[in-house]
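The complex appears here minus one protein chain, its other protein chains still in place.
A, B and C are the chain letters, set down in written order, and residue numbers restart from 1 in every chain.
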Amino acid sequence: MNFYPEFEVVRNDSRCIRCRVCERQCANEVHWYDADGKVMLSDESKCVNCQRCVTLCPTRALKIVKSDCRLRENANYSDQTIKEIYRQAETGGVLLSSMGNPNPLPVYWDKILINASQVTNPPIDPLREPMETRVFLGKKPEHITRNADGTLNTQLAPQLTLSMPVMFSAMSYGSISYNAHASLARAASALGICYNTGEGGLHEDFYKYGKNTIVQVASGRFGVHKDYLEAGAAIEIKMGQGAKPGIGGHLPGTKAVGDVAKTRMIPEGSDAISPAPHHDIYSIEDLRQLVYSLKEATEYRLPVIVKVAAVHNIAAIASGIARSGADIIAIDGFRGGTGAAPTRIRDNDGIPIEPALAAVDKRLRDEGIRNNVSIVCGGSVRSASDVVKAIALGADACYIATAACLAMGCHLCRSCHTGKCNWGIATQRPDLVKRLNPDIGSQRLINLMDAWRHEIKELMGGMGINSIEALRGNRLMLRGVGLTEKELEILGIAHAGE
Amino acid sequence: MKRIYVKEEWCLGCRLCEYNCAFANSGMTDMVKALRGKEIHPRIQVETDADGITYAVSCRHCTDPICVKSCIAGAISKKDGVIEIDHSKCVGCLTCVLVCPYGCVVEDEGGAAQKCELCMKNTCGAPACVKGCPNGAIVYEERGEAE
Amino acid sequence: MIPLEGQVRIPSGCAVSAMISRDGRRMNGEQIIQSMVPMHDRSNGLGGGFAAYGIYPEYKDFYALHIFFNDKSCQNECMTLLKEYFEIVQDEHIKVRKIPQITDEPIIRRVFVSPMQSVLRHLQIDEKELVVRTVNRINAQLDGSYVFSCGKNMGAFKAVGFPEDVGRYYRLEEYEAYCWTAHGRYPTNTPGWWGGAHPFCMLDYSIVHNGEISSYDANRRFIEMYGYKCTLQTDTEVITYIADYLLRRQGLTLEETAAVIAAPFWSTIDAKPEAEKQMYTYLRNVFPSLLVTGPFSIILGFEGGLMALNDRLKLRSMVIGEQDDMVYIASEEAAIRVMAPDIRNIWSPAGGEPVIVRVKEGAF
Partner (left out) sequence: MKQYVIIGNGAAAAGCIEGIRAVDTAGSITVISAEQHPVYCRPLISYYLQHKTDLQRMRYRSETFYADNHVSVAFGRTAIEISADTKEITLDSGEIIAYDALCVCTGSSPFVPPMQGLETVEKQFAFMTVDDALAIEQAVTPESNVLIIGAGLIGLKCAEGLHGRAGSITVCDLAPRVLSSILDDKCAAMMQKHLEANGIRFLLGTSAKEFRGSKAVMQSGETVDFDVLVLAVGVRANTALVKNAGGDVNRGILTDDACKTSLPDVYAAGDCTEYHDISSDSVKVMALMPNAYMQGHTAGVNMAGGAAVFDNAIPMNSIGFFGLHCHTAGTQPDGCEMYEEADETHIKRLFVKNDRLTGFMLIGHMHRTGIYTALIRNQTPLSSVDFARLRIEPQLAAMGADYREHVLKGAV
């Protein structure tokens, strides 16, 4: 069935200088130059609204707008719902999507407000006073011990030291490009934080960033070997992902090219399918075995992170993980991104990160084991204020990936699964990959994190807090607006005005 | 001295540099007015090699510039390392085009010679090609001098 | 309806003062009362109090519980509970002087107790832990009973009113202590409650505090994992528990405790010699949730000494005076000049720099 395209290319011919940059930059081949009529023409049916042409058009002669040619209005059967049914009726296939859940579900961050000091205690000016954002992730001892001479025994379980409580979340080499990985690795290294390999192994060029690398072990075990495990600063066992809880991953063979296949240790061109469960983990005690297997393999030098999707009984799951020997729990909310996921799962599975985080933090405190593990939360942390709210709810640090992709140029067109990312991020096509210059990509990531760090400091200063640890779990600094009693109770915060 | 260098691994061949150059040296404040409906005469050229690798070429500001030695009008000179053309003196003989081994002196709209002068004579402040390159493939930096 | 203390977080401004004899000389309460007079405007009449060390030499082996009861039935309920775990050595009224400035008084009792050995064996805990648990239980669960002091050979005296009036009320000129601390309160979120006045005590630790800490909920939620209940929702309370947790439960030294509560900045730590750097880094890494931020000046009293500590940025005033064997600490120099008019050696400690004063060994 033929539809009118979802987007329209609006070209202001009186501004177009026929430089043809749009034509050269569109991997979807939307634009072309007609030499006879000396005009630029376009095929809008191919347009994904990635805005590459709009961004590069030097005379702002282009815009992409949403087509207003819609099916008859129906609050129940939306245009999209109907078209999805058509598509499935035509193909018989599962619908695929990319990036995070775009639906208008509640964003609790936006219903939480942050405190500031007035009169009874002073705000602190981060431009004049030290303002600290360093955090350590890892297990803390229950009791201190002393050496024979009475000094403190400062030996600790392995810790991850971060200059600020934000890390780049897992995105595999394969799902994203070499240059995207290079940008993340270089930025993490310059910033003193970590990035995460995802389940794609670690390209040999990036071993040098090991101190700032979290190496992931997921259900497909792609790219996992001893050197890989030992290369990083921490090992993450991925049990689940917020965008697609309960299912594994799938890298199409078309993306498993060259170094991608080599790094994953799979034949070139073969689909890399990660199973839904780890086939050696069918229960919590199995997880404990894997945690300790990895610790054994790396001589207990590295903290182990267990990453789970935020699902209904997340608090109990986290409690189990905290007792499994894991040093850090990463919780991924349902708005988290992905390079490809079945649409129905992305849009309907899992729960938001905010209540999940609040519930986990509370549960671990109720059980008196909050100090046994650190909590990292992800799944749509979009700004410095989201970070501050997450820390105040109880997180030790946040994972960001969509925001990192945006910093590298992503325009959230949600077409990663096509492999034709015009911004050089979610693609393996060499001509597209080179569009992301890691000099620029890493600098933009650094800029973003610098900006967030400044904002975090400003927000902390406003609260009269000058070190991030005094913010962690400090829920008195938060108030809810427009939330029900139940929501406030789960978030553990008071309503504005209370 | 600072020169323009290309990093071909990052050149996308989009040719924005050519258009930015043409606009920067048009003396106009609006790109559409400056370039619409016109053939551009940029001072920087994007080349494509047999493997599809692209990169932009502009005046190298040679240590021993043959264009300066060849100009019959004495219109080309080197000042603080920058090779520039005095357009009031240029008679359009194009000897410089004939001698530049890198093909970096080109004819302008009016038949006179023009070349990259690092945007020092226009209102850009910094080379427009560098500023406008979307991928950092053209840089303006110090890399030491030739022997 | 205005919420009562314990139902809501209560920030407050304040005045603090302290005096201690390093020789262990015992002094009556006259001077410490007087020291609060020039700082009158730092309080608002909603709370004042004192802690005195070395006042019960004849009962020094017993825990001296100072308790407020709303009424007789509360008292009975509480005493019944106490008797399950402790021998009651002495149970008496705390003598007070009726003055018009102090009204609405509860029943105020002093009970010297000794833990029953059989109970300790049964619960497999030491006697201090038993005292702590019992006091926490009374304060959290027994409505109308409130233990506001529970150390040995020391005691707190506090009430709703201005501190100088509170001192008169409790007849402090009749007590002799080698160390006195005092507090005048300026709360902004309470009608005033006797139990909410300072000092706040746990065992022989007493805290007087001036400030409003911004880390409160981070501190509270952490410390509550370890059996403490922050019933009053005051800074003083949580700081006292932190001190108890770090000093008694974790066995940190006073200096180490100060390095947790008012940790040096990373820039300072990173510039230190390796061994110190490791120690400070370790403490910040292991006890991050016990870092106290926001303005505070606190005086922690304990058996045989005290420690004064400012927040890391020194957002609250605090001055120290030294003369002969005496050390004076106060929010304002004027207070010290009342206690020691001729004093010369007066200085302000840096933010986060603990000032620890110990009475000579054997002198208390």
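Definition applied: a residue touches a chain if its C-beta (ideal position, glycine included) is under 8 Å from a C-beta of that chain, and two chains touch if they have at least 3 such contacts.
A quick note: this is a predicted structure, and the numbers were derived from the prediction, not measured.
Trainee: Who does the absent chain touch among those shown?
Mentor: B
Trainee: Tell me which stretches of subunit B touch the chain missing from the display.
Mentor: Within subunit B, the residues that touch the unshown chain are 3, 5-6, 8, 45, 47-50, 55, 57, 60-63, 66, 69-70, 72-74, 88-89, 91-107, 111, 143-146.
The rule we apply is simple: only the chains that are shown with their structure count from here on.
Trainee: Examine which chains touch each other and state the graph shape they make (line, ring, star, complete, other).
Mentor: Contact map by chain: line.
Trainee: If you average the Cα atoms of subunit B and of subunit C to get two centres, how far apart are those centres in Å?
Mentor: Each chain's C-alpha centroid was found; their separation is 77 Å.
Trainee: Flag every residue of subunit B that touches subunit A in the complex, lowest number first.
Mentor: Residue list for subunit B touching subunit A: 7, 9-10, 12-16, 18-20, 23, 31-32, 35-37, 52, 132, 134-137.
Trainee: Sort out for me which residues of subunit A touch subunit C in the complex.
Mentor: The contact residues of subunit A facing subunit C are 117, 120-122, 124, 129-130, 132, 134-136, 140-141, 143-144, 146, 151-152, 154, 156, 159, 365, 368, 370-371, 463-467, 469-477.
Trainee: Mind pulling up the subunit A residues that touch subunit B in the complex?
Mentor: The contact residues of subunit A facing subunit B are 14-17, 19-21, 24-25, 55-56, 58-59, 61, 431, 434-437, 439-440.
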